[in-house]
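Everything below concerns the one structure shown next.
So, chain A:
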Amino acid sequence: MESVLAFCAAVLIAPMLPAVIQKVKALFAGKQGPPLLINYYTVIKLFRKGSVYSTSTSFVFQLGPVVGCCTSLMMLLFFPLAGTAPLFSFHGDVFMLFYLMGLGRFFTILAALDTASPFEGMGAAREAFFSTLAEGTIFAILILFFRFSGSLSFQEFFTGTNAMNIGGEHGALLLLVIIALYIVMLTENSRVPVDDPATHLELTMIHEVMILDHSGPDLALIELGAWFKLLFYSAFLSQILNPLQLADPLMNGLLFFGIVTLIYMSVGVVESITARFRMNLVPKFILTSFALVFFVIILTMELIQ
Partner candidate 1 sequence: MNTLLLSLAVIFAGGILALLFVRQFTLMKLIAIATMSAGCLWGLSLTLSGLFAPTAGMEISVEWLHLFTLAFKVDSLALFFLLPVFIISPLVLFYSFQYLGNKNKAVRSAVSYFLFAILVCSMALVVLASNIITFALAWEIMSLSSFFLVVYDYEVQSNRRAGYLYFIFAQGGAMFLFAAFALVYSHTGLMDFAAFSQIAEPVKLLVFILAFIGFGSKAGLFPLHIWLPQAHPAAPSHISAIMSGVMIKMGIYGIFRVYLLLEAPTPLIGRMVLIAGMITGVLGVVYALANQDIKKLLAYSSVENIGIILIGLGIGMVGVSEQNQAMAFFGFAGALMHVFNHSIFKSLLFLGAGAVLHQAKTKDIDQLGGLIKRMPTTGKTFLVGSVAISGLPPFSGFIGEFLIYYGAFQGVSEHRIPFVLTVLAILSLAVIGGLATACFTKVFGLAFLGEPRTRQAAQATEAGAGMGLVMVVMAVACLVIGVLPEPFIRLAFAGLKDLSLINTFDFSPFFVIIRQVSQTATLFIALFLGIGLLRKFLYLKKEIGSSGTWGCGFTQPTVRMQYTGTSYGDEMVDFFRPYVPIKRIYTGITAIFPGRTTWDIQVGDLAETYYQQWLAKPLLRLLERLHWIQHGNIQLYIAYIILALIVLLFLL
Partner candidate 2 sequence: MLEFTCLLPLFTGIIAMFLPVRLGRGILVVTALLHLQLAVLGWLGKVKPALTGYFTVTPEGMLVLLVTSFIFLFISIYAVSYMSETEIASEPIYIGCTLFFLATMSMVALADHLVVLWIAIEATTLMSAPLIFLHRSKSALEATWKYVLICSVGIALALLGCFFIVLSMDRGNVDVPITFSSLRQVAGLLNPIWLKTGFIFLVVGYGTKMGLAPMHTWLPDAHSEAPSPASALLSGALLNCAFLGIYRGHQLMYEAGLGDFSSQILVGFGLLSMLVAAIFMFNQTGYKRMLAYSSIENMGIIAFGVGVGGLATYGAMLHLIHHSLIKSSLFLSSGNILLGYGSKLIDKTGNMARLFPKTFTAFFAGFAGISGFPPFGIFVSEILIIMGAFQQGWTVSVTVFIAALVLIFAGASRLVMRMSFGSYSGEILVDENLARTLPSYALLLTSIVLCVWLPDSLYQTIISAIATIGGGIHG
Partner candidate 3 sequence: MIQISDALLSLTLLSVLLSLASNRLMALVKIMAFQGIVVSLIPLFLEHNDGMAIGSILFLQVMLLIKGFLIPGFIFMAVQKIKIKREVEPIIGYHASVFAGLIFILISAYIADRLHIALPDEHVLLMITAITTLTSGLFLLMTRRKAITQVIGYLMMENGIYLIGTALAKQTHTQFVVEFGVLLDILVGIMIMGIILHNINSAFDDVDTALLGQLKD
């Protein structure tokens, strides 16, 4: 029951959190920024609209948003949110989930290519490339977690005596993992410095350019998917960051969403104080995250033997 509540809360709150980022950025810029609830308005507005489809597109174009939204939701379904057990979980679910995310990406890319637009194709290529690199980091993290805890599901990672958080046995090493995961989060969710959602030049976009031709409810689904995905990554981070397991579920929930909000704010801060990388620097940036985790893996060889 708590799990269902936590899931519902997460789904409901997910659109609000990105507004936090915008708010932070606005504050840095000395502006007031949009209201926190702006994304709800956006979704409702989009849901009401109809759509204009490019004559070039086929059914695959319409499949993209649905699959993308689905896969992000799947992540949340399997992730222990707010200290509760996830709705579903099994030993080995991480492979399935990250591969499902791959499926989402697959269709997003196809939807972009379906428009026959050169810009969207370019964005798709970048998306494919960068997320492949990020996938390496993610699997390195999984290896590390398995080495520490012997578990292969999100739930097992964060429960029990050997839970993966900075308060645990390997807390020091996890700090590096946190940095790496943070980089992956920025990459996968197309945030600065990898991508700039606020840019106006299509040539420099990654994610935004891929969804140029989507409109109406389709666009809303895409946005929802993106927010869920961002929430998943920040929840992942927050679980590692949070060493406390409080008795009261409500307090636990508040603590969780508090940390998540902090992470969102940090994203806002990062976006405010750094500029987008040149495209050819991005792979190096992502590889940094990989190098960090790999370094930790090598360290574990000494530690655990």
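Assume a contact is a pair of C-beta atoms (placed from the backbone, for glycine too) under 8 Å apart; a residue touches a chain by one contact, two chains touch by 3 or more; residues count from 1.
How were these candidates chosen? In short, all candidates are chains of the complex that A comes from, given by their letters.
Worth saying up front: this structure is predicted, and the values here are computed from it rather than measured.
Trainee: Could you sort through 1, 2 or 3 and say which touches chain A in this complex?
Mentor: In this complex, the candidate that touches chain A is number 1.
Trainee: State the interface residues of chain A toward candidate 1 in the complex, per the touch definition above.
Mentor: 47, 49-58, 60-62, 65-67, 69-71, 73-74, 77-78, 88, 90-93, 95-96, 99-100, 102-103, 105-106, 109-110, 112-122, 124-126, 128-129, 131-133, 135-136, 138-140, 142-143, 146-147, 150, 152, 202, 212-213, 216-218, 221, 283, 297, 301, 305
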